[in-house]
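Every protein chain but one is kept in place in this view of the complex.
Chain naming follows the written order as A, B, C, D and E, and within any one chain the residues start at number 1.
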Amino acid sequence: MLTSSALVLAMTMPGLALFYGGLVRNKNVLGTIMHSFIILCLVSVMWVLWGYSLAFGPDVGGVIGSLEWFGLSGVGGDPNPAYGSTIPHQVYMLFQLMFAAITPALVTGAFAERMRFSALLVFAALWSTFIYCPLAHWIWGGGWLAKMGALDFAGGAVVHISSGWAALACALVLGKRKGYGTAYLAPHNLPMTLLGAGLLWFGWFGFNAGSALGANALAASAFLATNTAAAMGALSWMVAEWLHRDKPTTLGAASGAIAGLATITPAAGFVGLFPALLIGLTAGVACYAAVVWKGRFGYDDSLDVVGIHGVGGAIGIFATGLFASKLINPAGANGLFFGNPGQVYIQLATIGAALVFALVGTFIILKLIDWTIGLRVDAEEEERGLDLSQHEERAYS
Amino acid sequence: MLTSSALVLAMTMPGLALFYGGLVRNKNVLGTIMHSFIILCLVSVMWVLWGYSLAFGPDVGGVIGSLEWFGLSGVGGDPNPAYGSTIPHQVYMLFQLMFAAITPALVTGAFAERMRFSALLVFAALWSTFIYCPLAHWIWGGGWLAKMGALDFAGGAVVHISSGWAALACALVLGKRKGYGTAYLAPHNLPMTLLGAGLLWFGWFGFNAGSALGANALAASAFLATNTAAAMGALSWMVAEWLHRDKPTTLGAASGAIAGLATITPAAGFVGLFPALLIGLTAGVACYAAVVWKGRFGYDDSLDVVGIHGVGGAIGIFATGLFASKLINPAGANGLFFGNPGQVYIQLATIGAALVFALVGTFIILKLIDWTIGLRVDAEEEERGLDLSQHEERAYS
Amino acid sequence: MLTSSALVLAMTMPGLALFYGGLVRNKNVLGTIMHSFIILCLVSVMWVLWGYSLAFGPDVGGVIGSLEWFGLSGVGGDPNPAYGSTIPHQVYMLFQLMFAAITPALVTGAFAERMRFSALLVFAALWSTFIYCPLAHWIWGGGWLAKMGALDFAGGAVVHISSGWAALACALVLGKRKGYGTAYLAPHNLPMTLLGAGLLWFGWFGFNAGSALGANALAASAFLATNTAAAMGALSWMVAEWLHRDKPTTLGAASGAIAGLATITPAAGFVGLFPALLIGLTAGVACYAAVVWKGRFGYDDSLDVVGIHGVGGAIGIFATGLFASKLINPAGANGLFFGNPGQVYIQLATIGAALVFALVGTFIILKLIDWTIGLRVDAEEEERGLDLSQHEERAYS
Amino acid sequence: MKKIEAIIKPFKLEEVKDALTELGVYGMTVSEVRGFGRQKGHKEAYRGTEYTIEFVPKTKIEVVVVDNLANKVVETIIRTAKTGSIGDGKIFVSNLDEVVRIRTGETGDRAI
Amino acid sequence: MKKIEAIIKPFKLEEVKDALTELGVYGMTVSEVRGFGRQKGHKEAYRGTEYTIEFVPKTKIEVVVVDNLANKVVETIIRTAKTGSIGDGKIFVSNLDEVVRIRTGETGDRAI
Partner (left out) sequence: MKKIEAIIKPFKLEEVKDALTELGVYGMTVSEVRGFGRQKGHKEAYRGTEYTIEFVPKTKIEVVVVDNLANKVVETIIRTAKTGSIGDGKIFVSNLDEVVRIRTGETGDRAI
């Protein structure tokens, strides 16, 4: 479990940091890496102080945890039966910390290359406290969605829907980058992105297999589903792109793998091999379509967080309602194809609740920041790049 | 074990992908990374469908596994006594998947910078099915070499001889790169290669220590042998180069480490400290010589797969026949120096069988592809590079 | 534990190698990476031959271990009760190997961009044998500091004070780089450094949590302290820099995280959450100040090993004397704030002993090398860079 | 034939190129340069060490045209490369003795 | 003294350099440039967004020679840099007022 936590940490930094860092232009790479890195630091501190308590502490009306566990008081070496009876409570808390850190880091892809650094810090603090913690509580901390029976193995809603649809709010509120649609905004270093993608895949085993809370047969099954969906996602995005645009791209294959991973996340511990293949297949095609269609809607979700995590997470939660099986995980529930159509409604409600909450909540937070300290760098700073304007550093020299 | 599987995954992508990616020219880096990446995806799917069954399924005449386990039917959470009595059968299957993925990825170094992408996909699919699966069956799946008593702890024959000598067939059939011997074909990014080498070494612990199928004293011993041989390989290649060419190079040290790792692979779980030192020493010198002599034979094995994996794997299998000891691993056998000269013949037969099968089989596969869809990009595409011609992308901008 | 060992290996290479490699100029990147890499190889061999025996073998007068365990004789699969009663003795030895490898690699930051490669090899061999092994013996191998009751969980003195103050000797003996203070000596590739920092953080869990010698509640607590101090270190360095220089930098945040990690190292397994927060906070501010003040003293500790590891390690050992608590680790001792002021003196003695021994010992070794084979490249080689002058290679082309 | 060299702000390249193409100039050669002038550069800082970079990234365009097009080209570049703020750059015009097209060996105005 | 600038295809550099050396030209200065002309560039695509890059990588060679070598140098470049396909590049010849060798301060033909 501690190994899994370390793996998930490595997903945020260096994994996600490099994945995003390679996709931006030369002049913004440090600023972009810094987003993930400083969020990891910030959440690491907030989580042990109040975040974990809000998300997983004693339930208050199904909506939020109490602050009883502030500063980890009462969260020690003994297992907490609600969160894994075989592992120290602190281990569970650390594992959850890593999820809490990566989720706001995922959001940053939406406003890459134009966010003020101070605004980023405030945003991360507010978002983590007011969006992530409640959502995590609803689904994993014994909140109202948990009571309804929502299935989300490793964060399809808590992590991917929440970050993906928060990203949409970000793209809308911050507006397009200068030169969007006219200038050359191509990724400055795709090998860096591919390295990041590789580390993400690697770390995702911690994410999904670790969510089995032990090195057992369920972890193996989750590992299998995760790997299969990632591979299928890469292949199906590649084929979709090949047919649609005549060339299979490397970035496409990597994006497809991430789409597959995001999509299988909620289902990993509930489904068998063939559903995993199908989920990966769908993820690749659907997220490719979402990314291509983005152009039509005209928002600049710079690194495609909506198209990959938002869409992928929603599909994954829905698919869990179809394919979940008690044969795979007796602690779960059956889905539609295993005779329990009711689960589909629960999953749809989960999607709706998470999506709307993330979208609206993020919108409010952003507007508040914009009115107070301002969200976006000014035009000249954007031209010079975040690295020089926000940090007085250059990535390469 | 799952951790080991994740480590071996990381060897292929990003480890090997970056190791190879750094060694090619600027214009081919994405194409080269893509080779490893897409093979990982492809094999991930093929393996769970039919590959594992062919390699490890119920034996058919000592030559191949049956298709009884197609789609993992019957491969579940319960241990299969033949493949580790303490771990879920799926875990063993996943661990083996990672080996199956990296092996064809290793081959790609031989035809770097000139293979058509569609041909690569077909090649990987055929090679994995018709070369890797039978070989794995012969040695690990209860096939004829296993019955003969061949010792190959973690893939000296199955992984390294097979990929190394397949690489020779590739270099011969595809021919030299344009400009080989005249133009400046130096690696475009050695830090990338060194990062890849570091990740390979890191992942190799999963490879070799994981093959002990448990976190026990045998795993520790395999870990020790692995680390020792890698270090000695690096030092001995460095010294050989220093004496021979007056300068020790960084790429040389890294290549020596990989040579040491490849060579110790079959022996890791059967030998003690001093044989490991000796094996590493031999690996560094011998593989350096092989790489330098390549020039004399005039084939363009672009990234030296033959010289490192082909030669290293063969030396390793042979050395296992000399140094294996039941004191280290009671489940193994003794080698020549522990009173069992017969093992040497078995090991030689294993080398011969694997080498010839890989060489000839690969040759046939390549010729088939060449006659049908064509193997090699045309001269103008080669000039523009794989990244633009095959994928319409550029690595850096 | 083996996983932890692999993690710590990855700290040296690629972690530290890239962290340092990114901080130097283009023309020295391979030479710099090679320092860490070849030290890892060298120590891997020396350690199993004589290093482990010197450091952890049967005590000789409290000063050094005997050579009884030369070549690991007697270090096998059975646990050694003094070094973990639940893990094979070889596992403990391997874990310690990784510490022995990273410590001299840390030192290399002090003389980056100007050390002759042959001198580096000799230095590493002598330093490891005559500085590291005795120090490790004093504190962890049952030597005199251990008997006094010194607390150093994962190497605040053994690893960080020793490397940090050895670095000061190096900076003084080798002198400044050409152009120090006038030419543009900025890091050539900060994303590489950030990737290295990420891998270091990731690997440090192996370092600190692994030192609990088992996956238990103590490991969780050490993991928590490690992560918290790293995060706080990054934030506090960032804030200090923001206030002092008006801009928060990415390199600053990363340096702060490393400072936090170095500082918590000796305390990780003895302190709870709030001390960890405080230690991280202090680390970030104090190491930032140390790095800024370096300018006043006028030595060129090129990559700030003194300011980060030397200062951080000393603060950490001292803080352990304040905050250690038997509630966290019954096998430890209480510190000042838990009613045991005596521990503070022991810790101060530990700092003094390690600092003076490393400083003076390193000074002697360097002078010896300088008089015999020469330490520093000549002016023209320094101008061309280590990569071409020492290795005839270029990093990028 | 005249050779016109213009040092411009990099983000103006596309616009200048399009305007020249419209004018009937179908060839040009571009390179990345660093400029030193009235426009100030930037500061960088690494672990407390500050560097002031006085050179600013600029793009250099070289266009060779027949004599009577030279004025129009200069005017076009001024029009499209101008932002009005310091650092817009300079145009240098010089005379060429000869132009050759390598592919055909053509010389003079026909080679352009 | 004449200054000869040639824009050529990058992979031809080695050949041109060798031919010039044979001719007795022992010095030249080379830079990476991007060319725009009849030769079309390439397309790139990232997650469905396409960019058309109209500039083609080219290499620029600058050689300064005494007046009476100029023609031979131009001919040699044409011969060696030519592939016959579009984009082979151009040669520009212009006049220099003065050449100085920094090391010695020599000027004129002796400085070349």
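Structural remarks
Note that in this section a residue touches a chain if its C-beta (ideal position, glycine included) is under 8 Å from a C-beta of that chain, and two chains touch if they have at least 3 such contacts.
Worth saying up front: this structure is predicted, and the values here are computed from it rather than measured.
Here the chain not displayed is in touch, across the complete complex, with B, C, D, E.
Checked against the hidden chain, the listed residues E:40, E:79 or E:101 yield one contact partner: E:101. The chain omitted from view is touched by exactly one of B:292, B:349 or B:368, namely B:292. Touch with the chain that is not drawn comes from one residue among D:25, D:45 or D:74, which is D:74.
Taking the complete complex into account, residues 183, 383-384, 388, 392-394 of chain C touch the chain not shown.
Across the interface with the omitted chain, chain D contributes residues 2, 6-8, 31-38, 54-55, 58, 60, 74, 77-78, 81-95. On the side of chain B, the interface with the absent chain consists of residues 184-187, 241, 245, 247, 249, 251-252, 255, 288, 291-292, 295, 304, using the contact rule stated above.
What we mean here is this: only the chains that are shown with their structure count from here on.
Of all chains in the assembly, those touching chain D and also chain E are A.
Think of it this way: of C-D, A-E or A-D, only one pair shares over half of the B-E contact pairs by residue number, and it is A-D. Set against one another, B-E and A-E show the most C-beta pairs in contact at A-E. The distance from the centre of chain A to the centre of chain D, each centre being the mean of the chain's C-alpha atoms, comes to 45 Å. Distance from the chain A centre to the chain B centre is 34 Å, each centre being the mean of its Cα atoms. Shown for chain E are the residues that touch two or more other chains, namely 44-46. Counting partner chains per residue, chain A has residues 3, 184, 186-187, 189, 195, 247, 249, 251, 392-394 touching two or more of them. Of all possible chain pairs, the ones that touch are A-B, A-C, A-D, A-E, B-C, B-E, C-D, D-E.
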